[in-house]
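Before I ask anything, here is the structure I am working with.
Note that one protein chain is taken out, while the other chains of the complex remain in position.
This part shows chain A:
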Amino acid sequence: METFLLAAQDAFTPAALVSVFGGILLGYIVGVLPGLSRPAALSVAVPITYSMSPIAAIAFLVGVTKASAAGGATSAILLNTPGEPSSAATCFDGYPLARKGEATRALKVALFASVFGDMVATLVLIGLAAPLAAFALRMGPVEMTAVMIFALTFIAALSGASLPRGLISGVLGLFLATVGLDPESATPRMTFGMVELFDGIPLTAATIGMLAFTEMLLQAQLFAERRRSGAAQAAFPVETDKAIRWPDIRRVFPTTLTATGIGIGAGIIPGLGPTIGAFLSYAINKRLAKPGDQYGKGDLKGVAATEAADNAVLPASLIPLFAIGLPGSVSAAILVSAFMLHGVQPGPLVFEQHPRLIYGIYVSMLIASVFMLLVGRVGLNLFAQVTRVPIRLIIPMVVLFCVIGAYLERDTVFGVFAMLGLGVLGYVMQRYGYSVVTFLIGFVVGPLFELSLRQALIVTNHDVSKVLDHPIALGFLIAAVVAGVVFLRPSAISPPIDD
């Protein structure tokens, strides 16, 4: 207890508080701007912390990471342009809410859900790091494959009105995710001799192209139609209601809670990360929707489902890092370098060797959550002014954001051309009833699924019956079968509506 109090004292020193606040501000900017990814910002920020004390340094980096996750929702909701790939799923309901004149309500729910998910995951980290890390250690390739198969079954749940087209979109995403170097043999696959394709189709380019650029093409078409018919040209209707009331909280809270649990799970299991966590949470919560819920058409629950999960991942990904030295996400892996820079080796011994520092980081993380709420709440009114900008200005600026985002990911125009190509593909898919949502799930889950599957085949020596030796994997496979049966039952499949 004495160590904890001393650690709390460290966390409340002006230097540590300023570091957290600075990290939160930087993280918010990184999150709002598409293409400035969280790992890239962390990598740039690590050298800045050279001269800081260990606790101030880690607090600064934690602030960057947390706020970038929360900030990513802002552009997703207002411009349909995810600031981070993990915010892509927030577009599905956030942007329709903004289009309905509920941008501020969507931003508020995104902020509150983010802070809630983050804070609960931090408390779980503080209380349950050791036992949960033991669970993470049991997640081998066979278990990961089973988790991925379980995640892929949700493609069926999100297929929309036409199940075959939804599945085709999902499998197309899976297929395009295989472009690049083979994960096992490192031989090129469908790269056409282009070195730029060796790393595959860039994820940021795919999410920005499929969501933001596609949306700008649709908006441009609508803009031209309206201009032709002489209709009003406002991008967003005037907001008449900006408040979040008690019935809204009561309605959204269970979804936030479920999403936080899913985010924590995705953080603890190394490799899943925030993007898969957010998509998975959206899919599961949409499947659990009650009558009256309007997922995909602008529902506050959809925003809470993705944001709570996204923000719960980082604190949870520190659980295996602190307990066994295994980072649960890319951001956590970069934090390892920061720890080592300041003479701390994450792992089982860290609680014995540096208890004051670890407890100090815990307290700093909670402080960061509070700062995140304050900065987000103040900035929210400013960000919401975007809804007043006319569409003729929004389209060129969002296209520019798309280009910047795709360019910065790899610093070449290849990613930008990929973004444009996928944007056009997304436009055609939307026009003919092929779900972009399921495409992105397949694309995001694809690489990890393939890698895990092939590792699992090696581990089991191609003997499927050896799955019986992996109870966790068996559990997920049974859950996948049950989910598949539920999703594919005749009443769940609507009659096809062709375009």
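Just so it is clear, a residue touches a chain if its C-beta (ideal position, glycine included) is under 8 Å from a C-beta of that chain, and two chains touch if they have at least 3 such contacts; residues count from 1.
Simple rule for what comes next: contacts and distances are computed from a predicted model.
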Next item on the list: Between "Fe-S cluster assembly protein SufD", "Tripartite tricarboxylate transporter TctB family protein", "NADH-quinone oxidoreductase subunit K" or "Molybdopterin synthase catalytic subunit", choose the name on the UniProt record of the chain that's been left out.
Entry: "Tripartite tricarboxylate transporter TctB family protein"
Item checked: Residue in contact with the excluded chain [from A:V252, A:V399, A:L422 or A:V444] -> A:V399
Item checked: Among A:E184, A:D241 or A:D469, the residue in touch with the chain that has been omitted -> A:E184
Next item on the list: Among A:S19, A:S87, A:S162 or A:T204, choose the residue that contacts the chain missing from this document, as touch is defined above.
Entry: A:S162
Notebook entry, point to check: Which parts of chain A are in contact with the chain that was left out?
Noted result: 30, 33, 36, 40-41, 44, 80, 91-92, 95-96, 99, 159-162, 164-168, 171-172, 174-175, 178, 182, 184-185, 187-192, 211, 213-217, 220-225, 227-228, 296-297, 392-393, 395-397, 399-400, 403-404, 407-408, 413, 416-417, 420, 424, 427, 430-437, 446, 450, 453-454, 457-458, 462, 495-499
